[in-house]
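A single protein chain has been omitted; all remaining protein chains appear in their positions.
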Amino acid sequence: MSSIDLSRFHQTFFDESLEGLDTMESALLRLDVGSADAETINTIFRAAHSIKGGAGTFGFSAVAAFTHHVETLLDRVRSGQRQVSQSDVDLLLRSVDVMRCMLKAASSGDELDAAQAAAVQAELESSLDSDVAQAPKVQAAAATAAPGKPRTAWSIHFVPKPELFASGNDPLRILREVSAMGAAEVSCDPARLPPLRAAEPDLCYLAWTVKLEGEVTLEQIHECFAWVEDDCTLEIVALDAEVSPSPSPSPPPLPSPVAASAPAPAGTAPKRPSLNVVEGGRSETRDKAGEGGSIRVGTEKIDALINLVGELVITQAMLMQQAGQLDPVQNERLLQGLSQLDRNTRMLQEAVMSTRMLPMDFVFSRFPRVVRDLAAKLGKQVRLSTVGEHTELDKSVIERIADPLNHLVRNALDHGLESIEERSRSGKDVCGSIRLSAAHQGGNILIEVSDDGRGLDRERIIAKARERGLQVLDSATDAEVWQLIFAPGFSTAATVTDVSGRGVGMDVVKKNIQALGGQVDIASQTGHGMTVSIRLPLTLAILDGMSVRVGDQIFIVPLGAVVESLQPRADQVKSLAAQGHVIKVRNEYVPLAELAQMFGIPGESSGPSAGILVLMEAEGRKIAARVDELVGQQQVVIKSLETNYRRVRGISGATILGDGRVALILDVAGLVRLFSTQAQAA
Amino acid sequence: MSLRILAVDDSASMRQMVGFTLKAAGYEVAEAEDGVAALQLARNERFQLVLCDVNMPNMDGITLVRELRQLPEYKFTPLLVLTTESGQDKKSEGKSAGATGWLVKPFNPEQLIATVQRVIS
Partner (left out) sequence: MSTVINESSAQAAGGMTTDMPHEFLTFTLGAEEYGVDILKVQEIRGYDTVTRIPEAPDFIKGVINLRGTIVPVVDMRLKFKLGKAEYNEFTVMIILNVARRVVGMVVDGVSDVMQLTPEQIRPAPEFGSAVNSRFITGLGAFDERMLILVDIEKLMSAADMALMDSHSQALQ
């Protein structure tokens, strides 16, 4: 019976084991079968080894038994007894899946696909058996003698090598242990002791003889000396006849703390362990204790910190604003202090923000497996490359970008890349390529999914769009045509496959990305492939904005959406019959959005040439918004309007200005859409 | 002053289990997640016993034992390696590197304490 409840360690074990499985998986995927890199093999082995050790310790015997086979296979690879093959990698990957299921089942009590686990285990066993047949020598030396019968009297002559101390062993400790097993008489033999002056204090010169009486087996005696058997001469002689087996043998007086289980005798294959569906049970007490190196902090704490820093930034901006009116000569030191405060506040904000940042690898790392499995299913050959996996992104953005990216990658593989035959017919490398990249660009992150497949088919998309009742001009630009695939229910695939035709279309991808304040753009070249670019804010908490005034209200325009601002001339503005106004900017007619009118703000501007036009772009479309004044550029902390209110068309959120007032942030993509529906409705 | 033990394992759950068990038994315990970290700790502080896993990244347990034995402060200190039943050869490897003995995984808290008490009291 354990006095310590091991379930308190279960959560840590599950967490680290699942991490270990991820490590195994990614290492297996990058393993070059032809010339397996020793360090990669070691990494895989170590992960399996740790899982097995932990599973054994914490009582998950089915996991331990299964992992034992995996470990054995890996150990043979590691020691060069086995050449790793592609089918080994496949088998190991499937084993990783099984282990993951087993761990999840053990941690949550979910059902385990026992049949699948048993099948993979059987495969592992037969694969290992074929090795043994070829190399029967393994472990032959490990055979242990049959357990001896207890005797009542022993004579033990123990002559340690002089260097015994150097192994940290203490002969007296061993003698105490031996003596504790029965009635003992210990005599010391000082024959080897040199003259005192010549004696080295580090060396052991003494030898001992123990006469031991009591029911003790030879194994029990050997166990006491197990750690020093190579560092001594040991003679053990039985002084009596064998004890006749008593009807009820008394238990050994000293339960052995070491060598809890003897090695399996050679030749006998281990019995197939039965697979329990749920083992270990749920851990009742989940220990959330931190592990060295880093501490786990709840995101709500970090968010509270970010909010506080946001407040600090606002207060600081307010102070700066007030200080602007002070005499710079008289208040030199105050102003110096304020500008120092400004720098420190920004740095603090950045530092706090960085605690929420995670590398893109967090998402990218899942794709080698996804692509590998999917390619196999589709019978395609694919090379996946990733670039910029260390690019950092806010945790909340990362979590919400994973699904859209998954969809895009699957799409690229399923619809973008041609079949092997088609590729070879058109003279392409039969092995297609998919590239995932991430890079910082200003205050944004640019994530791209590219393939070298067939690219988009302009004519087919237009035909399909018209079939669905969408209006498309023949003169539409490519960028506009490509945007059509984001229309709800739009799919260009001739056949719906079970890979990407799952009812989640590109429209959902786009909606998810827009919900993050991002944009999606497509570049495509027929026959050469396509690239989907996703531009996202690095964080959902801060925005580089341009503040503009409309009437008595200040609005924030995301700087990334601003193309330029211009003074309108009356002759630039054209009135389109019943469709509002457009403005001609460099040979392009852009719809004119009268913000004051759209938002119902009593404004001062009147006439076509009043105010300033801010040219904004989203989703490949532009609008020109009329404002009264450009106030300035500033970084603003984004606050949700929906926490206490609701969504507002054309507005993505709010922020707090230096004077403590609230300013709304324009949703440029929303405005573009709003405007085009208004124009259509008119 | 209570006896100080250094527990070295790359597995956090094993470190927690060993650390918790030994602390409950009245020892002071420091933890390290690989050989490199352990060696650094051992150089700065004195431990009366080091328990180390064999398979670890950066520096494995066998190398750690060998390195520790080179340090004058650890010339005679008990160093135990945590092996597995399948790791027979690791026992002798550990021994020849200078380990005092071994403890075979999986072990339970009672076996751990019994083994520790065997070498330090």
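So that you can tell them apart, the chains are marked A and B in the order they are listed, and the count of residues begins at 1 in each.
Everything below uses one rule, namely that contacts are C-beta pairs under 8 Å (C-beta built on N, C-alpha and C of every residue); 3 or more make two chains touch, one makes a residue touch a chain.
Being a predicted model, the structure only gives us computed values, none of them experimental.
*Asks:* Taking the complete complex into account, which shown chains does the hidden chain touch?
*Replies:* A
*Asks:* Quick one: which of A:27, A:484, A:506 or A:663 touches the chain that's been left out?
*Replies:* A:663
*Asks:* Among A:299, A:354 or A:640, single out the residue that touches the unshown chain.
*Replies:* Considering the complete complex, A:640 is the one touching the chain left out.
*Asks:* Decide which residue listed in A:307, A:533 or A:565 touches the omitted chain of the complex.
*Replies:* Reading the full complex, the residue touching the unseen chain is A:307.
*Asks:* Touching the missing chain, which residues of subunit A?
*Replies:* Looking at subunit A, the ones touching the missing chain are residues 307, 310-311, 314, 553, 598-601, 639-651, 654, 656, 660-664.
Criterion: only the chains that are shown with their structure count from here on.
*Asks:* Could you please state the distance in Å, as a whole number, between where the Cα atoms of subunit A are centred and where those of subunit B are centred?
*Replies:* 31
*Asks:* Tell me, which parts of subunit A touch subunit B in their complex?
*Replies:* Result: residues 2-4, 6, 8-10, 12-13, 15-16, 43, 45-46, 49-50, 52-54, 56-58, 64, 68, 71-72, 75, 139, 142, 165-170, 173, 177, 202, 226-227, 230-231, 255, 257-263, 287, 289, 291-293 of subunit A touch subunit B.
*Asks:* Inside the complex, what are the residues of subunit B that reach subunit A?
*Replies:* 10-17, 20-21, 24, 31, 33, 53, 55-57, 69, 75-79, 84-86, 88, 92, 95, 98-111, 114-115, 118-119
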